[in-house]
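This is the structure I have questions about; it appears just below.
Omission of a single protein chain aside, the complex is shown with its protein chains in their original locations.
Chain IDs A, B, C and D follow the sequence of writing; residue 1 opens each chain.
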Amino acid sequence: MFLGKVVGTVWATRKDEELVGMKFQIVKHVGVDYSLKETFVVAVDTVQAGVGDVVLVCSGSSARQTALTKNKPVDAVIMAVVDKLDVSD
Amino acid sequence: MFLGKVVGTVWATRKDEELVGMKFQIVKHVGVDYSLKETFVVAVDTVQAGVGDVVLVCSGSSARQTALTKNKPVDAVIMAVVDKLDVSD
Amino acid sequence: MFLGKVVGTVWATRKDEELVGMKFQIVKHVGVDYSLKETFVVAVDTVQAGVGDVVLVCSGSSARQTALTKNKPVDAVIMAVVDKLDVSD
Amino acid sequence: MFLGKVVGTVWATRKDEELVGMKFQIVKHVGVDYSLKETFVVAVDTVQAGVGDVVLVCSGSSARQTALTKNKPVDAVIMAVVDKLDVSD
Partner (left out) sequence: MFLGKVVGTVWATRKDEELVGMKFQIVKHVGVDYSLKETFVVAVDTVQAGVGDVVLVCSGSSARQTALTKNKPVDAVIMAVVDKLDVSD
C-alpha cells in the first residue's frame, strides 16, 4: 500500500456502468513526514475519506477485494484512514 | 486509476484475433491542472472517448473487468471521461 | 520481491473490515549494502518483523497468497526476515 | 499497453519447460514520434513481429490472455504490430 493524502475529487458522468455510485478521490503520495509529493492516483473511496485525510491506498487486483469494488474495473482503492505513524529511522 | 488526455489513435492490422474491433487510444498522463506529461500509455476505449478528452485509465488485471475487454490481452482501459476536478491542496 | 527495512508502523482505526487485526509496517527500500532509500511502502506483516529488521516484501496479487491475507485488499506483505546477504558483483 | 520497437532476440536454452518454442524479443520503449528510449523489456512474440517493427506490448497477467501464453510464466507479450499513429497534441 502507499501512503497518500486526499486532495480532491473527480467528477465523471460518462463511465463504465459498473462504476455508477463510486466516489473517485484524487490522492497525492506523501512521505513519512506527511510531505506532499507531486505524483497522484485516482482511487475509489471505501471508507468515506474526505479531503485532507491521510490514507492508505491499495493497488492492482487487490483493489478489487472489497465489497464495493469486486469484479469492477478499479485498480486503486482507499481502504484505511490513517490516525498516526510511529517512525524511527 | 491515472488521469490522462487522449492525444491520438494507434492503427494495427496485424494483431491478436481477440483484439479485432477495439479502438486503441494514445493517452498522455496529465497533472491535476491538466498539464500534459511526456509519458503515455495505449489504452482500449470503452466509453467512446475522443481526442482531447480528459479520461481515467484503469491498468493491469482490472482493465479486463469490462464487457469489452473480459479475458482479452489488454492491460489498460479508458473507463471514464472526466467532467471536472475539484482540487484543494 | 524487494529488500527493505522496517522503520515504523501505521495506525488506522477506520479501515475495511477485512483488515482488522493486521499490522501495517512502514518498509523503506534498501540497497544490497543495506543503505536506506527514501522510497517506502506500507506492508502487512506475516512474520512478526519488528522495527530495524531487514525483510523481503512481496507485492501485487502474490501478496494475497498467505494464510493471513487471502482475499483481502492487501497489495504488499512482509514474508521473510533476512538473516544475511551473500553478494559478489 | 506500451509502444515499443523490436531491436533483437534473446536466446535461452535452459528455461522453464512451459516456455519451449516461444520467441523472446527485446522491445525498447519508443515515443509517439518513434524515438527510441533506453529502457526495454523482453516480450514473447505472438504476431510474428520482426526486428524493426513498432509494436504494442501488453504486460502483467493480461500477457497470459493469448492462446500461446495461457498459464505460462510470461509477463509481457507482443500482441499487435503498429501500422501508424494518428497524434495531435
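By our rule, a contact is a pair of C-beta atoms (placed from the backbone, for glycine too) under 8 Å apart; a residue touches a chain by one contact, two chains touch by 3 or more.
Just so it is clear, the structure is predicted and the values come from calculations on it, not from any experiment.
Considering D:Leu3, D:Ala43, D:Leu56 or D:Val82, the position touching the chain not shown turns out to be D:Ala43 (whole complex). Although one chain is hidden here, its contacts on chain D can still be listed: residues 5, 7-16, 18-19, 24, 26, 28, 36, 38, 40-43, 51, 60-61, 63-64, 71-76.
In the full complex, chain C contacts the hidden chain through residues 1-3, 31-32, 46-48, 56, 58-63, 65-66, 77, 79-89.
The working rule: only the chains that are shown with their structure count from here on.
Of all residue numbers seen at the chain A-chain B contact, under half occur in both copies; the interface is built from largely non-matching residues.
Chain A and chain C have Cα centroids lying 19 Å from one another.
In terms of their C-alpha centroids, the spacing between chain C and chain D amounts to 31 Å. In chain A, the residues that touch at least two other chains are 60-61, 63.
Viewed as a contact network, the protein chains form an open path, each link joining two chains that touch. The set of touching chain pairs reads A-B, A-C, B-D, using the touch definition from the header.
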